[in-house]
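Sharing a structure with you now.
The complex is shown incomplete by one protein chain, all other protein chains being positioned as in the whole.
By written order: A, B and C. Residues from 1 in each chain.
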Amino acid sequence: MKIKRIGILTGGGDCPGLNAVIRAVVKTALRRFKIEVVGIADGYAGLVEGVMRPLQDSDVSGILHRGGTILGTSNRANPFQYAVIGEDGKMMIQDRSGEALEQMRKFGLDALVAIGGDGTLSIAKKMADLGVPVIGVPKTIDNDLDATDVTFGFDSALAVATEGVDRLHSTAESHHRAMILEVMGRYAGWIALRAGIAGGGDVILIPEIPYEIEKVCNEVKRRIHLGKRFSIVVVAEGAKPKDGEITVQRTVEGSTDPIRLGGVGQVVAGRIEKEVGIESRVVVLGHLQRGGTPTPFDRWLGTRFGVAAVELLAEERFTRMVCLRGQNIESVELEKAVSKLRRVEPQSEEVRTARSVGTCFGDE
Amino acid sequence: MKIKRIGILTGGGDCPGLNAVIRAVVKTALRRFKIEVVGIADGYAGLVEGVMRPLQDSDVSGILHRGGTILGTSNRANPFQYAVIGEDGKMMIQDRSGEALEQMRKFGLDALVAIGGDGTLSIAKKMADLGVPVIGVPKTIDNDLDATDVTFGFDSALAVATEGVDRLHSTAESHHRAMILEVMGRYAGWIALRAGIAGGGDVILIPEIPYEIEKVCNEVKRRIHLGKRFSIVVVAEGAKPKDGEITVQRTVEGSTDPIRLGGVGQVVAGRIEKEVGIESRVVVLGHLQRGGTPTPFDRWLGTRFGVAAVELLAEERFTRMVCLRGQNIESVELEKAVSKLRRVEPQSEEVRTARSVGTCFGDE
Amino acid sequence: MKIKRIGILTGGGDCPGLNAVIRAVVKTALRRFKIEVVGIADGYAGLVEGVMRPLQDSDVSGILHRGGTILGTSNRANPFQYAVIGEDGKMMIQDRSGEALEQMRKFGLDALVAIGGDGTLSIAKKMADLGVPVIGVPKTIDNDLDATDVTFGFDSALAVATEGVDRLHSTAESHHRAMILEVMGRYAGWIALRAGIAGGGDVILIPEIPYEIEKVCNEVKRRIHLGKRFSIVVVAEGAKPKDGEITVQRTVEGSTDPIRLGGVGQVVAGRIEKEVGIESRVVVLGHLQRGGTPTPFDRWLGTRFGVAAVELLAEERFTRMVCLRGQNIESVELEKAVSKLRRVEPQSEEVRTARSVGTCFGDE
Partner (left out) sequence: MKIKRIGILTGGGDCPGLNAVIRAVVKTALRRFKIEVVGIADGYAGLVEGVMRPLQDSDVSGILHRGGTILGTSNRANPFQYAVIGEDGKMMIQDRSGEALEQMRKFGLDALVAIGGDGTLSIAKKMADLGVPVIGVPKTIDNDLDATDVTFGFDSALAVATEGVDRLHSTAESHHRAMILEVMGRYAGWIALRAGIAGGGDVILIPEIPYEIEKVCNEVKRRIHLGKRFSIVVVAEGAKPKDGEITVQRTVEGSTDPIRLGGVGQVVAGRIEKEVGIESRVVVLGHLQRGGTPTPFDRWLGTRFGVAAVELLAEERFTRMVCLRGQNIESVELEKAVSKLRRVEPQSEEVRTARSVGTCFGDE
């Protein structure tokens, strides 16, 4: 089967570098392989609903340095478990994969490039099981996918996080304070670890190394005794104390539905302030880490991924995901791609590096 | 009286540009006027305790582009109401202004340059009443001091806030979301107003214009009807609803002393999510706005202020504060300097400008 | 005459903030005054040739933070002296102002907003003399127009120039070098002066203060004797030695038409290397100063100018230019607007400020 027209979609949370992938797919398909490209709106939602449009060279001109995704994305749309509002106003979950296939036929799509995290790629695998030629491109800002050494978005998030550490340094120095920066990383602490190393954080707390708050406080005290005026603590949102869970609940008068904001960072700050008796402040970077111009690395990697995805399609090597191994672009079976989480290894060279320059992980 | 040696201190919250002032004072005093400069540690605390050291050219070399203050600062130290821990371990408030004067004599300080906000400058005025030759340099990151058109730090904070709006734009576009950015501004909404104009915020909420949440939600709905995928709301921390107060209380399990983080931004986000039915996310910039490298404007203005302060001292024009009027450096009596707040005028050209390009203030 | 439709054009070199003006004009005209806006391509060229298109809200959405101008610009197109290629292939200069008027009639334009420097605004004045209602918006990245205290673009150029000084500092420190940075400023030295103050330049050379190379070299030598490892020299492209002109001619083998690049910076670097015996390096910032995202200040000022321009049109106060006076937006007669250059005053507070912190201007 010769591929003549492909659909492309982005799913899950947005991530700097998505537009680089889209641009590379469109340019490579049109120029090198004379394959037409159709952009699908808002992830799988656009596939089910048939919201898509042809992408020309002009559509992807000037988007390389822009954050977000020109296609839009959705966090939850899943053709196999599609949420619809019934006549009675209630939400129902239905299998709409048939409509997705039908839309592909209708728009003449011979194959699909799905850019997303494990959710998006798992659905892509299921589409492949229904006979759709599919290529996956990995997207995870937390960099927690085992099947690729690195993916785009992470370097940009790291840049924002490290800049955050840098900014807090100057204000912390002036005030005898503990400054706590909460960064992304629910299951894997890569952003906290690398921003902590790159920014010279004094304490780094990550999900992979449960911490004891007493040891964190001891480190802050030790620094005070050494005459250091401040401590910087970088906390992954998924960091956990050794002895249990943190649950953050909030009551906000004047509003019934406040939005959740931060968690472990505030708790750590509160404990340090209480136990060490030093002013503590916390900043939760949140969505700032997803936004803005991608770094050169992310644009470059996204471009390589996009080109490689189209090459796989042209070679008819379907149901695969592009990935980076060392310095090389390779590909793996889609099935294997999403099965395993890539986490920080507590005994690794990186953690040892951080400890060597004096970083405390709250465990010893 | 010929001034031969002066002390310099920074008080209140830190602010980008403080080091530019310190550097300019030291260089100008040493070179042009052969006046020695003594750096006082941690605001008035160092004055009372006698913690100070001579500043040479080499001490201020390479600090121009650094955030924070090389002198350190303290938020609360006040010689006239000085907190001390008594023998019984209880905190007492004492008048220690006598010690402050004594330390000035001991270190041979003929005059004082006090860099700070209304708290720091009010104390400086009281020192002047005791006979100390004093010059004030205004510092307020919120830009809410009426006696100067602008002061250093504000432009840098604005840069951080506008970058925040820019970052949220790309992620908001990709997701059909309302993104809320909470910025500094307890009593005056300058940062929210200018970051909102500069970043193209759709809604700007400031203390000077109480908002109605219904009108905010209507604007978000109106945008959705126009086919806009997202709304950006920039909120000053001091923004208030027309009909009352917001009180944010938090209960955090697993910790007894969580740190306060944000407030009105979360409430607004919660209401939009509930009433409009669109995902909402909030980011509280907090201390990021104080940190990092000062902008060229802030370094330039800080340098001008520092030079002008020494010139006033050399001319023996004491008890004055340097200020910017239009494009010119001038000075005002210290007494007048701190008496009046500079707030956004709801009928001003700036607010009209924001409305003209489509910004909603939640009031109409 | 009620204005119903206006044309807008950008002329001269591009400048960060142009898109902010265009966006504000379009949004203000459409929403507040129900005036239609037509975008004219490539400055007066589009006016003569009739290349223009209606601008809607969607055309100016997302352009606020983008450098350049979405309308395009041209450096030389002048309806009164229009260059055309005759049948014999030779270039002729013709008066095409009649066609410009005809195109305005054809497209139904009641008035013109011209954004540009003295060239563009002088032509606007001539159009006004022919009866066209005109409003000018000043654009000069060098900030050398006397009729406005500041204009947009300058702050962004200054940010690039100051970042350049900062970057050279770290490399200069490591190497015992003189680093020379050549910045824009043909007739006025504002960028060199302020980047020099903000970046802590050791020597600043500007057109308004002719320099003696011996005095520059003496300053570099003096610093070496003081044990300083490096000197940073910031040079405006229009800086001149006291005793004459610099002419830079180049012969490039392998090409007959090399492009001019820098000038005075290279000469100064060469002399320092020869006379002081210290390695010297030069960087010419050139077009980097025009490019990239405008600063918050430039977006904010551009927005205010754009709104004010439409307000003037709506009030039928024609043949005027918007301007900034102190902190206020005002307007002046177009005639007066372009007649006088705004230059650095050698005896001003700013130059004195620079000298006070130790800057050498090569004159004493």
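Here, a contact is a pair of C-beta atoms (placed from the backbone, for glycine too) under 8 Å apart; a residue touches a chain by one contact, two chains touch by 3 or more.
Remember, it's a predicted structure, so these values are computed and weren't measured experimentally.
Seen in the complete assembly, the chain not on display touches A, C.
The hidden chain makes contact, of the residues C:14, C:36, C:118 or C:237, with C:14. Contact with the chain that does not appear here is found for just one residue of C:60, C:124, C:184 or C:267, C:267. In the complete complex, the hidden chain is touched by one of A:175, A:271 or A:304, namely A:304.
Across C:28, C:73, C:120 or C:319, the single residue that touches the chain missing here is C:73.
Of the candidate positions C:175, C:228 or C:355, contact with the hidden chain is made by C:175.
Across the interface with the omitted chain, chain C contributes residues 10, 13-14, 16, 18, 42, 66-69, 72-75, 160, 163-164, 166-171, 173-176, 179-180, 229, 241, 244-259, 261-262, 266-267, 269-271, 273-274, 280-288, 290-292. Contact between chain A and the absent chain runs through residues 23-24, 27-28, 31-32, 62, 64-65, 149-150, 155, 158-159, 161-162, 166, 169, 194-195, 197-200, 293, 295-297, 299-300, 303-304, 307-308, 310, 325-329, 349-350, 352-353, 356-358.
To be clear about the criterion, only the chains that are shown with their structure count from here on.
Rounded to whole angstrom, the centroid-to-centroid distance between chain A and chain C, based on C-alpha atoms, equals 41 Å. Chain geometry summary: the mean Cα position of chain A and that of chain B are 34 Å apart. With centres taken as mean Cα positions, chain C sits 32 Å from chain B.
The residues of chain B that reach two or more other chains are 166, 169, listed in rising order.
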